[in-house]
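Note that one protein chain is taken out, while the other chains of the complex remain in position.
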Amino acid sequence: MTTQATKITIVTERLIQSEVTRIIEDAGASGYTVVEGSGKGQHGLRSSVRPQMVGAFSIVKIETLVADRGVADTIAERVIANCFQQFSGIVYLSTVEILRPERF
Amino acid sequence: MTTQATKITIVTERLIQSEVTRIIEDAGASGYTVVEGSGKGQHGLRSSVRPQMVGAFSIVKIETLVADRGVADTIAERVIANCFQQFSGIVYLSTVEILRPERF
Partner (left out) sequence: MTTQATKITIVTERLIQSEVTRIIEDAGASGYTVVEGSGKGQHGLRSSVRPQMVGAFSIVKIETLVADRGVADTIAERVIANCFQQFSGIVYLSTVEILRPERF
């Protein structure tokens, strides 16, 4: 009764939250969630253009689920190409099982 | 040294947090966590009974781990049946590896 889907998680600086969510919406995902937190490390989370951001700092964790793996790959690639040249962040994918697949 | 378990994630409106956590506890899960955030989209996250909630709005992300897959399915089905007719939200399952399985 469940269907496989792909969850895309983007952890990045709050400053580019709206740029990331625009990429998500443009790619055709039907929604997303944002949780605020803090982060530390080079984990892609230290900005080369703002070297003062080496310690712990504020992050947003943005998640979206898509039924179509191609859409997931598109979102991941666009976030890296458009956001992570100038800003720090990581993106990763995981497989989840959804119910009511018509909603995704 | 790890054991497979199922993580159930429910993203929904804050208004029904206690209803969701009661379903989790009634099904026999041994605990849960709640994180607050914001969300947007039709992703099941727009309430049909409150059409003004179309933009970004507050959500809670509720997670629980259960060792028994049947319990996970029960929680997912009850949340959809009891909460998501009137309120918007999504539920998804993922496989994780736990340590100390006697605690779940």
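Per-chain residue numbering starts at 1, and chain names A and B are given in the order in which the chains are listed.
Here is the rule we go by: a residue touches a chain if its C-beta (ideal position, glycine included) is under 8 Å from a C-beta of that chain, and two chains touch if they have at least 3 such contacts.
On a predicted model such as this, the values are computed, not experimentally measured, just so you know.
By the touch criterion stated above, the residues of chain A touching the omitted chain are 9, 11, 35-45, 59, 61, 73, 76-77, 80, 90-94.
Summarising the interface, chain B meets the missing chain with residues 1-2, 5, 7, 21, 25, 29-36, 64-65, 94-100, 103-104.
One rule holds in what follows: only the chains that are shown with their structure count from here on.
Rounded to a whole number, the gap between the C-alpha centres of chain A and chain B is 20 angstrom.
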